[in-house]
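One structure, pasted below without further comment.
Apart from one protein chain that is not included, each protein chain of the complex appears where it belongs.
Up next, chain A:
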Amino acid sequence: MIKYSIKRILSLIPVIFAISIVLFSLTKIMPGDPVSMMIPTSAKPEQIPQLREEITKQLGLDKSLPEQYVAWIGNVAQGELGFSSWKNDDVKNVIANPLKNTVILNFFVLIFSLTISITAGIRSAVKKNSFVDQFWQVFSLICMSVPTFFIGLCLVFVFALRLGWLPSNGMPVDGSGLGEWVRFLVLPVITLTITSLASTVRYVRNAMLDALSQDYIRTARSKGLSEKVVVYSHAFRNALIPIVTVVIAQIGTLFGGSMITESVFVWDGMGSTLLTALNRRDFYLVIAMNMFYAVVYLISNFIADLTYALVDPRIKLD
């Protein structure tokens, strides 16, 4: 397994290079130009051409595309992700805070959505067609069909505007305590949990139903094992493979964040940062964030493959 891991990690390097070239070129042909955004509004009309030239040079945009790429990738290799034209700061510093906020938000989402979907999915499968099962079926159907922002707005309407229990959006100010964080987290966490629950409950239920209908479950019962052992040990272990796939896919959003929900709740996370970066044509910020997503997805796929091998002895890695 160690040999496999090393091989896999080494094979990621050319993939990351390829992605970086594609991303760099795609972001470059994006219409709009960061230079005009950086010219201060106080500048007099006759100063503008000169300013424009200076800023273009300063950003290195006067060079050819391959030259720009080589310069950029060289910096990236040294840990310099570039300069954000929007924040006038290093990309690293610009991303640090949103990344932290997104991870905090999605960490809770992941925990809640997994515990609820696994328990509810197993119960639904064990008591197929019961009230519990039908409740979750209808719930997930509705929540998959309704757009996320609408769920978010409904929650804001009820809990912030009508009842006034929670803030409608925003972030706790610096240095606020745990209670303040919780107050601001509740609504976005619920919104995102509901959306991710909707599909995972179905996955878990179907994986469990499939496992429970297998012959070895009948064997396990014929051995006198209690229903608990049959369901949680014999069936669930077999249902884990499809479940692992969904869970790993969610690790991507743990770091990636959600543009829509973060915008609805004005949460200073990765999703809303990327959205602003795109609007501001903040080239290096956009490309750094997209590269970051790409790497996160590559790594989570790799973790998924390792997990399959741990869960299922029939899968051999070499």
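To be clear about the criterion, a residue touches a chain if its C-beta (ideal position, glycine included) is under 8 Å from a C-beta of that chain, and two chains touch if they have at least 3 such contacts; residues count from 1.
Convention: contacts and distances are computed from a predicted model.
One chain of the complex is hidden; its UniProt record names it "ABC transporter ATP-binding protein", one of "ABC transporter ATP-binding protein", "Beta-ketoacyl synthase-like N-terminal domain-containing protein", "Autoinducer 2 import system permease protein LsrC" or "NADH-quinone oxidoreductase subunit M".
Listed residues A:E54, A:D90 or A:D312: the one in touch with the omitted chain is A:D312.
Interface note: of A:N238, A:T253, A:S272 or A:S300, the residue touching the hidden chain in the full complex is A:N238.
As for the chain not pictured, it touches chain A at residues 128, 214-216, 218-227, 234, 237-238, 311-314.
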